[in-house]
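Here the complex is missing a single protein chain, while all its other protein chains stay put.
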């Protein structure tokens, strides 16, 4: 991998809206450092237009390669064509784009629908035949992960008539909103007595929901099951305390595989797989949450 | 005496609040059911008070700013900064009172900075506070280094989630703050001076009001209120979330003040009514939550409500219910 | 030089100095590519900011701009991709919808006497909510008309491109300047911002003008939404969140007073370019973390405003100037 040493690579990151995102940024920087890459980092503050600007800026600067974590899937054709014309390879992180495949080298991403399905499958197994009223904490309205994780989860529970989603509201991917919405759900569902499980599109909202459940005098993890996605340290801490039941890991190390692919490509022109799917691993309290917590703590979550 | 009371009840803010609560009640019959649980009151109506507290607190500071014909866009960012300060300090092992005091101090400093830009450098308030709105969140993230800084400090957590006489701490703090600030403003000449500056700053200065110091003070108060709100929000989730704490809350606070009847053109203001405005907004939000609307409709419902409330308050409709209006038939000197 | 033109000159001078300083540090910032990108990448912001300039000169503010951009983008995409409407017809439809929307806001501001801040805030919720009710997904637009327009560009030596949308923005700025400074409507806008009571007594048709101003702003925001959809070949309900604040900053940096009555459309152009310069500089630097990016943008914003203040402290509008007949 020495052939990456001294290269300049531009990294257009979405922003720093969540702990997971911050972890991805710091892991990417770490990976670049290990390989001796000069990483040019541009934060887009959640705006696609800023990402396009950043990519154009990288092209104008003449970087050797570009990695992008696209905020949405659409709208990349023009700017990627421009990069191609300038012969700069582009790699996509954590989400694909709706653009011709020849416009980018590879896309390293998780399968968000699978994440939702994994969470759903776990819950289906967990409750068995018992009736289960689920409340759902959605991500930001209209964001891709929210749409996909909802879809995957619904796919998993469809055909299991005993599992129903009773209520679904957006918690904006944040702890505070997750807590507030869960409070509302508890009031709306007979003081929480009717709720069997909460499914949160990310761990932060789950952490907020856990607090709301405790404030309502119920036991999270027991009275109301908690399942969520991301695998951030705090959800493992909650598992240790017996307050969370399951999480699906989304690895923040997307850049590593991307750099590897680039290295191989630059060395002898090896075309990497177009879609590198990262693992969506399910964690439950049986998977040594304390250990997971400790290994993740320093990653910048 | 009785008549005065009736007139009070007829003011548009309270009417709007009643309307929103009625709608909530219609959509969710258990809305007013309150039970006693673990030594405190528990129910949707209590949630409204609890969740509405941060915006209410912001609105208290914002009212002063708007009365001087200004606006403070930075309060959301200041919340994030102060929450971050308090959280990182307790995590670093400082005693809670020191951490809280430091956070409040930082809030005041942020506010004074805004005041300095507005009063001394004469920069337009919207743009002066935009600076801190943009940079402040960055500062907050710098403090937390992008993490959500979680803590387990019992005192701080009590501030966020504890209760006093069954009422949530946040609501109690908002109420106390409202009473204190209202008293200070009413019992001293500060309120009058704030109005004078808002109505005509050059005339006020010629009449011997030191508008610079007063403006600094008003923005400082807004920063202080933002700091309290920031600490409350962080304490509530036991963590300082620099990215999301207070995000877009400045708009809610401004909305609350305007719903409370204070004109964005400066002048007459009412702090208690701004707090009522904040409660109205939160009642709306909680109503959306418990009623089970699909989240895509949240914003539309909210927009519809705002339009409704503003129609209720507009002078056009106001003349129709002018019958209730108070100030028309007062003392006639001759 | 005319006193009122000085803030404009100031902003331009600041831009040139800042640009020169950036070029000294990163010589490649002088390329035609970067200059072309300035126009293309800021096209939608610029077009929206023209409308915002009118609103602010009239003493109001329009917070709905970003949401209208998002809404029109979605509407255009849905019309074209789902309903098979030809893009040109789709453009006409969304511009019409936006005109109605703006007119409604203007009418509410004038007749209900509600401050523009609040009316347009409600408008923002409405437009953003409307967009996410239509669809939550990002809807791609694949139409030959769209690809034809993206291919429409002038290539400059050195890899630069003058794109259609970039040139459209320049054209809108020129038209906006003409409208503001050379027509009766323009003078009414300034009149409203200067003193609405006087304006009424002098015979300015206040109601009509107010409605027209917000119509103009919404129509330009819709045009900006169309440009945004050309820029990204898609419509997305969360597109352009917070663009109104960028537009307001650009307008104010361009020397327009938020209190109304004073300002220049072309100043806004320089303001937009300044914001673009800041972003480009940060990208070229490439070492700033997410949070330092925010702080630096804030600090630069502050520096620009203070610089403007310092240069023009002696000649702020309204100040007395000795003059003898």
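Each chain gets a letter, A, B and C, in the order it is written, and its residues are counted from 1.
The criterion applied here is as follows: contacts are C-beta pairs under 8 Å (C-beta built on N, C-alpha and C of every residue); 3 or more make two chains touch, one makes a residue touch a chain.
Convention: contacts and distances are computed from a predicted model.
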Undisplayed chain, where the name is taken from the UniProt record, one of "Inner-membrane translocator", "Ring-1,2-phenylacetyl-CoA epoxidase subunit PaaC", "Simple sugar transport system ATP-binding protein" or "Dihydroxyacetone kinase subunit L": "Simple sugar transport system ATP-binding protein"
Among the chains presented, those that the missing one touches: B, C
Identified contact with the non-displayed chain, of C:95, C:191 or C:221: C:191
Selected residue (touches chain absent from view) among B:26, B:120 or B:192: B:192
Which residue of C:199, C:266 or C:283 touches the chain not shown here: C:199
Which of B:140, B:177 or B:204 contacts the chain that the document leaves out: B:204
Contact footprint on subunit C, counting only the chain that is left out: 2-4, 178, 182-184, 186-188, 190-191, 193-195, 197-206, 261-262, 317-325
Contact footprint on subunit B, counting only the chain that is left out: 187-190, 192-193, 195-196, 199-200, 202-210, 266-268, 327-334
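Everything that follows uses one rule, which is that only the chains that are shown with their structure count from here on.
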From subunit B, the most remote chain by mean C-alpha position: A
Contact-richer chain pair (by C-beta pairs counted) among A-C and A-B: A-C
Mean-CA-position distance for subunit B and subunit A (Å): 34
Multi-chain contact sites of subunit B, meaning residues that touch two or more partners: 141, 146, 296, 298
Numbers and ranges of subunit C residues touching at least 2 other chains: 132, 136, 289-291, 293-294
Residues of subunit A that touch subunit C when the two form their complex: 10, 13, 15-16, 22, 25, 39-43, 45-50, 52-54, 56-62, 72-78, 86, 98, 140-144, 146-147
Complex contact set, residues of subunit C against subunit A: 26, 28-29, 31, 33-34, 37, 40-41, 44-45, 132, 136-140, 150, 159, 228, 231-234, 236-242, 276, 279-280, 282-284, 286-291, 293-294
List of subunit C residues in touch with subunit B within their complex: 61, 63, 108, 111-115, 117-119, 121-123, 125-126, 128-130, 132-133, 136, 245, 248-249, 252, 257-259, 289-299, 301-302, 305-306, 309, 316
